[in-house]
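Just one protein chain is left out here, and the rest sit where they should.
Right, chain A next:
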Amino acid sequence: MSLTEKDKAAVKALWAKISKSADAIGADALSRMLLVYPQTKTYFSHWPDTKAGSEPVKKHGKKIMGGVGLAVSKIDDLAAGLLKLSELHAFKLRVDPANFKLLAHCLQVVIANMFPKDFTPEAHVACDKFLANVALALSEKYR
């Protein structure tokens, strides 16, 4: 399900509206994922605290959204654009790819929650496709 020109335009338009709140979105989405899908906490056993508002969650949410922003800027070739992150996830982090879907869902819940008028069904489908393609690019080097 590759991105059409229409999808890319919709993603860029949505990002333009939400990027100022990227840090807050990332922190909120990450803390929701850790609470709604407790199995995801297994990747963060080195953190003292996984609760919403904690420092490691805020910091990591910001980092994740940096990756999302990078992906938006490299939307025409995600595999090439996200190569470094792909290698990181494949060889160091080894996050089971099933978890990308869980974070993608929480990101979209937060965007819908914070920007209800902008997260129309049309924006939603483009965003969902985009995040699925980002996940694909991130798991490029897994095997």
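Details
By our rule, contacts are C-beta pairs under 8 Å (C-beta built on N, C-alpha and C of every residue); 3 or more make two chains touch, one makes a residue touch a chain; residues count from 1.
The rule is short, and it goes like this: contacts and distances are computed from a predicted model.
With the options "Presenilin", "aldehyde dehydrogenase (NAD(+))", "Beta-type globin" or "xyloglucan 6-xylosyltransferase" in hand, the undepicted chain maps to the protein name "Beta-type globin" (source: UniProt).
Note that of A:A22, A:L70, A:L83 or A:V109, the residue touching the chain absent from this view is A:V109. The chain not shown here is touched by just one of A:A52, A:A90 or A:L136, and that residue is A:A52.
When the whole complex is considered, the residue among A:A9, A:V36 or A:A98 that touches the unshown chain is A:V36. In the full complex, chain A touches the omitted chain through residues 28, 31-32, 35-36, 52, 105, 108-110, 112-113, 116, 119, 121-122, 124-125, 128.
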